[in-house]
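Every protein chain but one is kept in place in this view of the complex.
Here is subunit A:
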Amino acid sequence: MSFNNLDTLYRQVIMDHYKNPRNKGSVEGDALTVDMNNPTCGDRIQLQLQVEDGIVQDAKFTGEGCSISMSSASMMTQAVKGKKLDDALNMSKAFSDMMLGEDVDTEDLDMGDVESLQGVSQFPARIKCATLAWKAMEKGVQQ
């Protein structure tokens, strides 16, 4: 594997989200709060979702982890904001499928930068990093 292959993992847009995370911080007012960690590697995330009328009004996160887990959290919060809960869950399903290397039709889902994480599927050891924030979101929605 050359550095070119690494570029399928560490795409510019991912590194940008890692360096300049969107929605980092805490939601003001009432919010669903979910703590999740990946016990095998120590990555952790606290996700806050503000849901009204079945719509994610706001999503913010704090946490510590590698570039993949933190950029994924940044992209996920961006993608689900303003979406219906069902759509957020559908996105999460699409994202899991994407990590399994399946062809996913995301046209109707409006996932934004999330699709840049597609390359992670070629790095099995890193898939858990990418799915941490999404698992937290699912857990929050199910609460």
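One rule holds in what follows: contacts are C-beta pairs under 8 Å (C-beta built on N, C-alpha and C of every residue); 3 or more make two chains touch, one makes a residue touch a chain; residues count from 1.
The rule is simple: contacts and distances are computed from a predicted model.
The chain absent from the displayed complex carries the UniProt protein name "Cysteine desulfurase", chosen from "Putative carbon monoxide dehydrogenase accessory protein", "Solute:sodium symporter small subunit", "Cysteine desulfurase" or "Oxidoreductase FAD-binding domain protein". Residues of subunit A in touch with the missing chain: 1-3, 5-6, 9-10, 12, 15, 19, 40-44, 64-68, 123, 125-126, 129.
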